[in-house]
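Only a single protein chain was left out; the remaining protein chains are all shown in position.
Per-chain residue numbering starts at 1, and chain names A, B, C, D, E and F are given in the order in which the chains are listed.
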Amino acid sequence: MSLLHIMILIPFIFAIFVPLLYKFFNPRIHTGWFVLIIPVIIFIYLIRFIPGISSGETMYHSMAWMPSFGINFDAYVDGLGLVFGLLITGIGALVILYSIYYMSKEREALHNFYVYLLMFMGAMLGVVFSDNILVLYVFWELTSISSFLLIAYWYQREKSRYGAQKSMLITIFGGLAMLSGFIMLSMMTDTYSIREMFTQINVITEHHLFLPAMILILLGAFTKSAQFPFSIWLPDAMEAPTPISAYLHSATMVKAGIYLVARMTPIFGGSSEWFWLVSGIGLITLLYGSINAVRQTDLKGLLAYSTISQLGLIMSLLGIGSAALYFGYGREADLYVVAITASIFHMINHSTFKGSLFMVVGIIDHETGTRDIRRLGGLMTIMPISFTIAVIGSFAMAGLPPFNGFISKEMFFTSVLEASKLTEFNMETFGILFPVIAWVASVFTFIYSMILVFKTFRGKYKPEKLEKKAHEAPIGMLISPIILASLVVIIFFFPNIIADYLLKPAVASVLPSLAEGGIIDMKISAWHGWNTELFMTIGVVVLGGLMYMYLKKWVGIYRLYPQNMTLNQLYNSGLDHAQGWSKSLTDGYMTGYIRDYIAYLFGFFILFIGGTLLVTQSITLDFSNNAPVNVFEGALVLAMMTAAVTVLFAKTRLTAIIALGVLGYLVSMFFVIFRAPDLALTQLVVETVTTALFLLCFYHLPKFKEHTKRVPLKPLNLVISIGVGIIVTLFAFSANGTRLFDPIASYYEDAYELAGAKNIVNSILVDFRGIDTMLEIFVLCIAGLGVYTMIKLGLDRREK
Amino acid sequence: METLMSILVGVFFAIGTYLILTKSLLRIILGTSIISHGVHLLILTMGGLKTGGPPLLGLDSLSFTDALPQALILTAIVINFATTALFLVLSYRSYKLLGTDDTSQMRGNEDE
Amino acid sequence: MKEPNDIILRGVTKVAVVIIFTFAINLFFSGHHNPGGGFIGGLGFAAALTLLFLSYDVESVKANFPVDFKVVTSIGVLIAVFTGLGGVFFNEPFLTQAFQYFDLPIFGKTELATAVLFDIGVAFAVIGTAMTIILTISEDR
Amino acid sequence: MPMQVLINLFIATLWMFLQDEWSVLSFFSGYLVGIFVLFLMRRFFPHNFYISTFINIIKLFIVFIHELFTSSIQVVKQVMRPKLNITPGIFTMDTDLEGELEITLLALLICLTPGSVVVEVSTDSRKFYIHGMDIPTSSDSLMKSKDRFEKSIKRVTRK
Amino acid sequence: MIDTFLTIALVFLTLSILAAIYRLIKGPSIPDRVQALDNIGINLIAGIAITSIMLRTTAFFEVMLLLGILSFIGTIAFARFLERGVVIEHKRHK
Amino acid sequence: MNNLIILPIIIPLIFGMFMVIFRRRIILHRALSILGLAGTISVAAMLITQIQSKGIQSLNIGGWAAPYGVTMVADMLAALLLITTSVVALFVLIYAFKSIGRDKEEHYFYPLFLFLISGVNGSFLTGDVFNLFVCFEVMLISSYALISLGGEKGQLRESIKYVLVNIIASFLFLIAIAYLYAVTGTLNMAHLSVRVAEVGQDGLMTAVAILFLLVFSLKAGLFLFFWLPGSYGSPPTAVAAIFAALLTKVGIYAIYRFFTLVFYHEPQVTHLIIGIMSAVTMVLGAIGAIAYMDIKKILTYNVVVGVGFILAGLASFTAEGMTGSIYYLIHDMVIKALIFLIGGVIIAIAGTSKLKDMSGLIQTHPYLGWMYFIAALSIAGIPPLSGFIGKVYITQGTFASEYYWLGAIGLFTSLMVLFSVMKIFMNSFWGETILSEEMEKGTTKGVMLPIVALVMLTIALGLGAEGLHDYVQIAVEGLMNPSLYIEAVLGGNGQ
């Protein structure tokens, strides 16, 4: 176990102690202070990797978990992982700091909160640092679980539970799909190590499971990253406390899907399916999220859709960038490297500005008691710091200078423009859609960014609609958003620090073959002159500004969209219907009526056994080795059938029992005829004792009722029973005609020499197969006890 | 003989099955009893019929019938007896408690 | 004369039960070489007891056979199992039966087999179970 | 009576000692000797000589067999008639026999007598209610046989 | 020689058993059916005796005796049930 | 010869019999039952080490050489199931101490419980078809007594169905044996394997195989599971838990035994049928699990899903699939016992099994809640809990045999399973707390120990799956290579 492993596992280990710390120190010391140490330590630890990684090194440590299965906790740090690791711990630290002020130590179950949070943090680190896909999957599911718990942190609320369940169902569904994709990958390559898979890309590409595996893995990524149409869980996840929304549902967990796509790009990238799926779904999500964000009235809802939209943007960039692998080395590839760079860059930027925005929204919620845009307004003067942060965050989100969002969005425009010029992957036809969608979505992004800032902070202050008297947040709560907002600005001015130390190694991980060729060479600048991208931005601002101003005029359009057609509605009614339908289906065949169950059983018997006999054509009628029949035996058979029929049609239960007794006697007569004295004896006694039992129980059992005296004739029952009879008989014919081996019985004829007994049956019973007999009397004994218990336990109670 | 027995066994199974498919608990038990006869005769038939004397070495037969199926049937008979006893008691206890021997009224869905 | 007079039945039952008991014991012992054995012997014994119950009543028969038949059953099973374990102590497989011929006074050349002991267990278990079941049911109200 | 049997057994065993021969045959001959000795000594015992009881049992048995035969044949006859012509019914019969053994034996005999089956015995075991196959004939023949039956039975059961 | 006798005997026996079966089905009362059962038991004893001769084996003598015993017990059980509705009484009222 | 093999059958038997003799000494009953299970655990452990070092162990009962006598065989699969059975039973037993009630204790609860274990163990160990029937009966008859123990209305009603279905299954088992004996003339499984291999698995033999499949499916609840939800929902918690954990496993084991040792020649027919049946089972089971808002129903349908999933591994008929199945089998025994125990506690506390009548229990029972949560994750195969590795390998097996649909159904139904068990968690533990501690109908007092222990076990089996690897590998090797079994039973002269 290396230090790296310890760093990944330490959140889990520390989580165990959180409840204790909470127990001992709460409410004197906020539990968050203890927890804060963890991400800080790990962050510092990870920072130390930057120089090495940026110069092309990687870190790899193996830790045996299930070595025999090839499932080892192989921790691997490269550029891509490091970016994520820093985000997870960096934002994590800030979120925890923020939460110390946000989460009341008096009212909240902080131990739960921080346990979940730490669990999530560890899981997330595990995802990004795992080389082994199964281990990655383990951590992946853990993030879903901890997210589930965090969303339902206020578990008393119906909506929290609803949101938690939804996110769980969707993300775990994706996780399972991803798992099956992983399994396919491992079958192709005979390894679970991603790095080893990279060495067998040819094998994978030519395998017939290539496409299924790709789609399945993408399902995992898309569900996690809330891509359309799986995005529906994210808005409902906003029921979680705001620090969690900031952390999981915008900065980190939802980016796990991004990570996965980036990580898998070397394997699947370069194929048109990958290109189309990733960029296409990304663009659709981008558009869908931005359009929907505009109509939100809840600030967190707006941020949620904005997150969906931004994730779509990042995703589409990864898709476009994957084309680089199609081209191999060369100029075209170099261009698509921009897309990958942009995606990672924008991901970082998004974490900063969205994180700060969430925190501000949290502050507003905290200080005013509401997040409803319609009730808010005019907070600018009351909460100036928050306002400043909000402006920085929103403008960055809208892609305006001088904020980091501007740069990455310009790169995005560059990428979609480049993509539209592609001649491969059918882009001749559809390529133009890329910049169009990007531009339209940007307009909406601009609008909702403006809504966020100006509807909240400008306009009329409406204290009557607020639950609390609003004032600026305590400084502690502001530290984290301030730091993030500062980053937003700093990155704009010094993007190349990030580019050199983080982006370049990360892109090298995504496009390793290009990295090896030394092709990746990036220089990010805010200013590229008056190019198409800039004009597009200006267009966005102009149109967006106009649309924002006349928002009231056109926002009604949203209402035209039928409510029952929304994805959410689809999910809800789908789930309801699934449950209702399941219930009616299950109730339909699980009738509780034993007759039906027996009918199923025998129906299955008839179909399967009869079917097998028919299909394999194994019904043979060979009567040649039959023993002869005499009149007496024939008559006895007739008598037996008659007795059985009498049992069937008996109108009184006594008649039935007597007929059954006759049947029993006749059966023992047959045992005599077939030279089985022991059997005849046993059959006789058992028959008699059974009859006595029947009579004993009759005292407690009712007579055949008047209307059921005659056994009712039911055609289906008749068909089933005749079917059973016929199949048993036919099977017996066939088995009788197909005696392939001599039975082992002749051995027992030496019973006297072997076992000192002249009665072979008895020697089999007590000696050769004595264990059968031993267990059989055991059965008898248990039956006796069972009868005793069944009767006496009830009796004793009644007597009490 | 084997053919005749196979048919007989089939008839037993058919009648037993029909009884088991009725509503009355008692008829169901009767059905199982008839099937059990069918089962035992089938085992005997499948072991081959009438090829030698009873499996008693003291009687100086030249050949013996296959004793193994007989031993198996003996075990099966006794086990079937145990099961039947338990089932009978279970049935009448249920009748007493549930007030019916009609299995169609023993569905026990939902509300209780 | 509400209650039927069972005098005839009882008279015959006494004789019959003596015969059946003897026959059952005979069936048990001859089982090794002739039809019979632990099961049938035990069941025959149980049949005789049943006849007694039929002709008399539970209480009076129980007064004459004051045993807990469940215990009889368990002891029967235990006898069978421990017979089986006997072989284990001689490092033979479980349930290895041994038989040997001895020259005994009066009985002459006699075969003593552990299988007989095993069969006794079987008989006990069968008797115990049959009686437990019959008695329990007839005691139910 | 049991005492006599025991003594007889003792004599048989003694005989084997005397003969110094341990076999069934010698036991049997010893037993015969014992019977003879007991016969000689019969006046000294409080009960009848047990062998005479034994002989009475055999006599009773013969009565049984006889009844069985005649009654069977009668039933068969009746059954064989082309047209059934019987007048069955239940009639009463008193008895002075006492005790389980006597009553049982009588009942068995009656059941084996032509055309009669005991349906009930009164609570005090004094009255038999008998189903007759053909009332006049069956009750007549039964009344005729009754005394004979009772006598044979008493000879076995009483001293 | 004897086998001819036995075959004829078996035919008689078969007919008797079938007659009893007829009674079993026809009834009309339960005691009739009990009687049929009892009768079949007795007839089967004879049947086993004849089979024993045909097979020249004494292996089934026990079966005969047991059949005699058990058909008796069975008949008693039925009779008692018919009389009292109970087969085994818990305690006889005096 | 290895007399150890018989001990797992007769230790519970003997101990139980002594309890019957000393009926009123309940403390003695408890002590003996713990002792008995501890005994079988140690025997199983010893067997495992012996099998590991010396190969498959066998015991010719009575010293009669196979195939003439009855041979008991302990291969690694059986031994693993044996030890899991005993361990799970031990915890359930401890749970029963506090929950079953004095009157049931006095009415032979402990002996019957041990007898059930004895039957289960016997079924795992026997190498003879007819003896398997007898062992099944030991198990079944104990289960009949246990399922109706207490004699509540619903219990009796469901018991009738359970007993009847099993009686019919037993008949079918017997006729299957009859046909098998007619065709092959033997009962010893190894000998059967040899004989079937000798003539090939023709149509009739396949029909016999399908008949056996039918019989075992009834026991396992594979496709023919309709009897299961009702009967597993009715008995006392401890009994339901042990049923859920063990009984279906015996059927599953038998299917494994027969379709790897004897009827393995036509997998494209038999194993495909098993695969289809397991798919239908998983789907219908999962549908049943999500259909209801009733703890008992949800949990019992989950038992059904588990059965289907385990047999998917066999259907794949690949080493990976088998590996997964064995892992999952062990996991399933632990987790089903656990979740039934917790479910029982929840029902006891709330006084109802209807989810809509309960809420917010986590406020008063946080530990129980988190135990349930872990169990719920584990039952769905969420890593790193015990179901995970099995799930991965079963899926891999189905993929490897190109039954992608089967693997996909397996994974998808595991999501439905998660949904169903989380429904319980969210509805009973989450939400507003409506029941104060005074109003509760039951208590967690004394029953948390086995629950915690089983939770530890499911975690340990997940994180420590490596520890089982060697054993599972030996078991799989045995399954994939029938000659090992045949060699162990018949020796060199297998013909």
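Basically, contacts are C-beta pairs under 8 Å (C-beta built on N, C-alpha and C of every residue); 3 or more make two chains touch, one makes a residue touch a chain.
Quick note on the criterion: contacts and distances are computed from a predicted model.
Engineer: If you look up the hidden chain in UniProt, what protein name do you find among "Sulfate/thiosulfate import ATP-binding protein CysA", "Amino-acid ABC transporter permease protein y4tG", "Pyruvate ferredoxin oxidoreductase" or "Multicomponent Na+:H+ antiporter subunit G"?
Structural biologist: Answer from the record: the omitted chain is "Multicomponent Na+:H+ antiporter subunit G".
Engineer: Could you tell me which of the visible chains the hidden chain touches?
Structural biologist: So, taking every chain into account, the missing one touches C, D, E.
Engineer: Which candidate, D:Gln4, D:Ser71 or D:Ser152, sits in contact with the chain we can't see?
Structural biologist: D:Ser71
Engineer: Can you list where chain D touches the absent chain?
Structural biologist: Within chain D, the residues that touch the unshown chain are 64, 68-69, 71-72, 75-76, 78-80, 84, 86-92, 107-108, 111-112, 114-120, 122, 129, 131-133, 135.
Engineer: Taking the full complex into account, what residues of chain E touch the chain not shown?
Structural biologist: 1-2, 4-6, 8-10, 12-13, 15-17, 19-20, 22-23, 29-32, 34-36, 38-39, 42-43, 45-46, 49-50, 52-53, 56, 58, 61-62, 64-65, 68-69, 71-72, 75-76, 78-80, 82-83
Engineer: Can you name the residues of chain C that touch the chain not displayed here?
Structural biologist: Residues in contact with the chain left out: 1-2, 4, 8-9, 12, 15-16, 19, 23.
Methods note: only the chains that are shown with their structure count from here on.
Engineer: Hop across touching chains from chain A and tell me the fewest hops that reach chain C.
Structural biologist: Between chain A and chain C, the shortest chain-hopping route counts 1.
Engineer: Keeping to the contact definition above, tell me which chains border both chain A and chain E.
Structural biologist: B, C
Engineer: What's the chain with its C-alpha centre farthest out from chain D?
Structural biologist: Relative to chain D, the chain with the farthest C-alpha centre is A.
Engineer: Which chain lies at the heart of the structure, taking centres as C-alpha averages?
Structural biologist: Smallest centre-to-centre distance to the global C-alpha mean: chain F.
Engineer: Where the CA atoms of chain D average out and where those of chain E average out, how many Å apart are those spots?
Structural biologist: Result: the chain centres lie 25 Å from each other.
Engineer: Between chain B and chain F, what's the gap in Å when you average each chain's C-alpha atoms?
Structural biologist: 27
Engineer: Residue numbers in chain A touching 2 or more other chains?
Structural biologist: 587, 592, 594, 598, 673, 675, 677-678, 680-682, 685-686, 688-689, 692-693, 696-697, 700, 728, 732, 735-736, 739, 743-745, 748, 757-759, 765, 767, 769-773, 776, 778-788, 790-792, 794
Engineer: Which chain B residues sit where two or more other chains touch them?
Structural biologist: Where chain B meets two or more other chains at a single residue, that happens at 20, 25, 28, 42, 45-48, 53-54, 56-58, 68, 72, 74-75, 78-80, 82-83, 85-86, 89-91, 93, 97, 103, 106, 108.
Engineer: Give every touching pair of chains, nothing left out.
Structural biologist: In this structure, the chains touch in these pairs: A-B, A-C, A-E, A-F, B-C, B-E, B-F, C-D, C-E, C-F.
Engineer: Write out the stretch or stretches of chain C touching chain F in their complex.
Structural biologist: Where chain C meets chain F, its residues are 70-71, 73-75, 77-78, 81, 84-85, 87-88, 92-97.
Engineer: For chain A, which residues are in contact with chain C within the complex?
Structural biologist: Chain A reaches chain C through residues 677-678, 680-682, 685-686, 688-689, 692-693, 696-697, 700, 755-759, 762-763, 765-767, 770-771, 773-774, 777-778, 780-781, 783-785, 787-788, 791-792, 795.
Engineer: Per the contact definition, I'd like the list of chain B residues that touch chain E in the complex.
Structural biologist: Contact set of chain B toward chain E: 53-54, 56, 59, 61.
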